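Structure first, commentary second.
Left out: one protein chain. Kept in place: all the others.
Chain nomenclature is as follows: A, B and C, assigned in order of appearance, with residue numbering initiated at 1 for each chain independently.
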Amino acid sequence: MNINRRRFVGLSAAAIAAPSIAVAGQSLNIVCTVGMLADTAKQIAPANVTIRALMGPGTDPHAFRQTRSDVVALTKADLIIRHGLYLEAQMEDLFAKLGNRKPILSAGEAVPNHNLLPYDDASPQYDPHVWMDPTLWIHVADAIASELSSKLPNKSAEISQNYASFVETLIRLTDYGHDILASVPKQARVLLTAHDAFRYFGSAYDFDVMGVKGISTTSEAGLYRIEELVDLIIERQIKAVFVESSQSDRNIRALIEGTAARGHDLKLGGQLFSDAMGPAGTYEGTYIGMIDHNLTTIARALGVDAPKRGMNDRLNV
Amino acid sequence: MFDDFFLISLVPILTGLFSALSCTLVGNILVLRKQAMLSDTISHVVLPGIVISFLIFGNLGPYFMLVGAGIAGLTAVGTIVVLRTYTSMDNSAAMATTLSVFFAAGVLMIELTLGGNVHLDVEHALYGNLESLIWIDGKSLMSIFDPAARQTIPVELTRAIIGFVLIASVMLVFYRFLIVSTFDQTFAEISGVPVGIVSASVALAATLAAVISFDAVGSIIVVAMFVCPPAAARVLTHSLRDQFCLSLLFSALSAVLGYAVAGYFPILVGFETSISAAGTIATLSGVILACAILYSKRQRSYDFLDGHQT
Amino acid sequence: MTELIGYNTALALVGALLFGFSSGHVGAFVYLRKASLLSDSLAHATLPGLIIGFLVSTFLGMEEKNSWVLLLGAGASALLGVVVIQWITARTKLGFDTAIAAVLSVFFGSGIVLLTGVQSVSVGQQAGLEDYILGSVSGMLLQDVFFIGLVSIICSAAVVVYRRPLTAFIFDPVLSELAGYAQHRMSFLLSLLTLVITIIGLKIVGLILVVAMLTIPAATARLWSTCVWSMSSLSALFGSASAGIGVIISALLPNLPSGAVIVVIMFIALGLSIVVTHLRGSNV
Partner (left out) sequence: MTVDAISATELTVDYDGVTAIKDVDFTVRAEKLTAIVGPNGAGKSTLIKALLGLIPTSTGIISCFGASPKQYRKNISYVPQRAQIDWEFPVNVFDVVSMGLYGELGLLRRFSSAHKNRVHSALSDVDMADFAARQISQLSGGQQQRVFLARSIVQDAELILLDEPFGGIDAKSETVIVDILRRQNQNGKSIVAVHHDLSTVKDYFDDVILLNKTVTAFGPVNNVFTKANIEKTYGVSNLDFLTGCG
């Protein structure tokens, strides 16, 4: 973490040294694509910055359709923050055009390549769901903070302070996750969900992550896969499986029935947030709350006595 | 405000307009041939074409995809003809069979070759978004005469215009063949009209119009523009020429008005964001169709026969 | 038992056999009525109702994406689609194909309008709404099997009871009118059966399989039979058999989605039937 912080201070120092672009007191109009980015930017940005998310908190980025007002907002923005890594596939062309004229920050691509998980060995594309690992999200926060302070050099002290406290929360969240999941035995460290969105969670907390369906949205599970997973659940004595906020729960419930028929008691561990955050205005509607919810839900489902209302005692129960 | 028009609105309006007009032109013939659902069939059958072109070329560049989708569309039309020749299937059944089999084949190909582990997201790979077609250098009317600014006009607009010109000119040239073989196939055949070639050309034109429009404006409005304006014109007139003219008018009206309504209406009534232009265009064409039907009913009640006396 | 055929495979097998049977049975009449694409249109027409159902369930404070409310909304909007199709075909010179294509595109388009309205307004967990009612055979649950069983019995019973008026209506509408079965009622009955099969099928087996199951077995059966009664029975049999074979293949080999396999099996059966009946035909 220190490395990151030092890099950030260095960058912001460089930004101060550079001729200042923004006039003092000028506000900045930022448009973010997904809710996770907008929430992170809100945590870091100084008071006079307007931040807007194109996608509402509960909206799946894969299914989003931009409308005219979204395009207008993008062309009017002083800074566009997007996730990148092909998450906003439907907007790639639009960003390519805007990129020549507008500052666009691909915040998700700030995560170093060696930390990214490719889809498979042959694939040139990386899994975009990096927000599942709060440690990696520090890179994203870092990129947003440097960009903000280069735009608002006179506010860099405030930005730097906000950034530091946000990163502190991220580290606390990471540690909280390690703490509550520490007692889960190696054999039980399996996260089974409807589709493959939790691989960064898996690599961060040493879980085997399995999805019933592949990554592609046109993909459909075969019966072979279902039976295979049922065998695996029984073999490894997995206690709980999870549904996702943005996926139908049918396949997961089929697994529960399938294992029940063979005398294994598989619980529905609860609902996890995968591609979209909780409702706006709630704790789960923030990035920290979303990850807190996921960590706490997973831990409690696997039999750990984690605090019911999560790290910050703010989860809705 | 006005430079915004060239930056944000001009190209989407024109692209929507020309795509809609191409679809409506071919749609007139499809509606008369009772093949209106061909447009929806094409939207389902392109999947294997795209998967195959992805497997061969390894990427989803727009031209590979257009070619892949076009070939899949034509193969599907061939399959429909074969099914109709060798079974008792009507058009509807042959299309239903073809679209489900092609789509299933596409899904199987993805699973077997790519293991589902690739972001081959057809929804986004093939289907474009009308609102995103901004003209980054479009500042004013003068930008049109500025060669450098013209460079940044989205290629989708160029393709939509070329597609429209191509379809319109082919239809003009083959107008007589088209009409006579649609009206009375037996008679066309003995008069020496190459009926098979005409049918294949109609299918080709439909595929061309559909695939170009998918890429530019998305799949939703394609079926709507194929069907609703010709249907609305059809209930209002008995003359083929009037039908073509009215349907093109309705189509243009839906496209331009639909974009404007989607962009401004929600904001005028106090919402923060716009709604989908493609969806609004489709809905609007449906409203026009409904009005046309209701209007023709009122007409019919008193001058059904006399009104057309010469 | 578990070694040869697992619980999930068994469920999927029973569900697919039942669904294949009833959709084949109903499909024969839909095929003869030349309305095979009606199911495709109705499936698309569910979208606006689905979203309205979602909004209603959110505002009533129900569990979000409560599947019964969503299904009810979807069914209601497809039913409206049926009514509009009937209205267009009865009141205008527009063909059936034009009516179903218009309903498909306009309903789906207005659904997209609603969806883009919902996506930027924070009303709840709208993510994955479109996928929510798109099921797959492999995720078959016990309650699904009971549900399919019930629906299959109702649909097949309706077909058996109404086989004569339905046949008369399809072959010669005037005849059925004179016999006391009004055309529009028979047409509505058949559309309603298609609607029920489509909505249930959409939730449990997915869109493409519904369209295929209503069409391909019927077309295959038509090649082998000369009367409506034997055709609908054969069609039910073909639908059931292809679904069963497809499920078993998908359970035995990896990376094969059940729905797609079933469609391909049905198509192969159709192809073989074409070849065999034509060889037989030319020997006569």
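Quick note on the criterion: a residue touches a chain if its C-beta (ideal position, glycine included) is under 8 Å from a C-beta of that chain, and two chains touch if they have at least 3 such contacts.
The structure presented is a predicted model; accordingly, all values stated were derived computationally and were not measured.
Participant: Touching the hidden chain in the complete assembly: which of B:5, B:183 or B:295 does that?
Facilitator: B:183
Participant: Among B:167, B:193 or B:208, choose the residue that contacts the chain missing from this document, as touch is defined above.
Facilitator: Counting the whole complex, the residue in contact with the absent chain is B:193.
Participant: Give the residue, chosen from B:18, B:64 or B:174, that touches the chain omitted from the document.
Facilitator: Counting the whole complex, the residue in contact with the absent chain is B:174.
Participant: Contact with the hidden chain only, please: which chain B residues?
Facilitator: Touch set of chain B with respect to the missing chain: 32, 173-174, 176-177, 179-180, 182-184, 186-193, 234, 237-240, 242-243, 305, 308-310.
By definition in this document, only the chains that are shown with their structure count from here on.
Participant: Which chains share more C-beta contacts than any other pair?
Facilitator: Greatest count of contact pairs is found between chains B-C.
Participant: Find the geometric centre of each of chain A and chain B from their Cα atoms only, then give the gap between the two centres in Å, rounded to an integer.
Facilitator: Taking the average C-alpha coordinate of chain A and of chain B, the gap between them is 38 Å.
Participant: Where does chain A touch two or more other chains at once, residue-wise?
Facilitator: Within chain A, the residues that touch at least two other chains are 65, 67, 70, 217, 219-220, 222.
Participant: Multi-chain contacts in chain C: which residues touch at least two other chains?
Facilitator: As it turns out, chain C has residues touching two or more other chains at 112, 115-116, 120-121, 255-257, 259-261.
Participant: Can you list the chain C residues touching chain B in their complex?
Facilitator: It comes out as residues 31, 34-37, 39-41, 88, 91-98, 100-102, 104-106, 108-113, 115-117, 120-121, 208-209, 211-212, 214-216, 218-219, 222-223, 255-257, 259-261, 263-264, 267, 270, 274, 278.
Participant: Chain A touches which residues of chain C in the complex?
Facilitator: Going through chain C, the ones touching chain A are 2, 6-9, 11-12, 112, 115-116, 119-132, 134-142, 206, 247, 250-261.
Participant: Hey, which residues of chain A end up touching chain B in the complex?
Facilitator: 62, 65-72, 75, 86, 89-91, 93-94, 97-98, 100-101, 119-120, 123, 125, 213-220, 222
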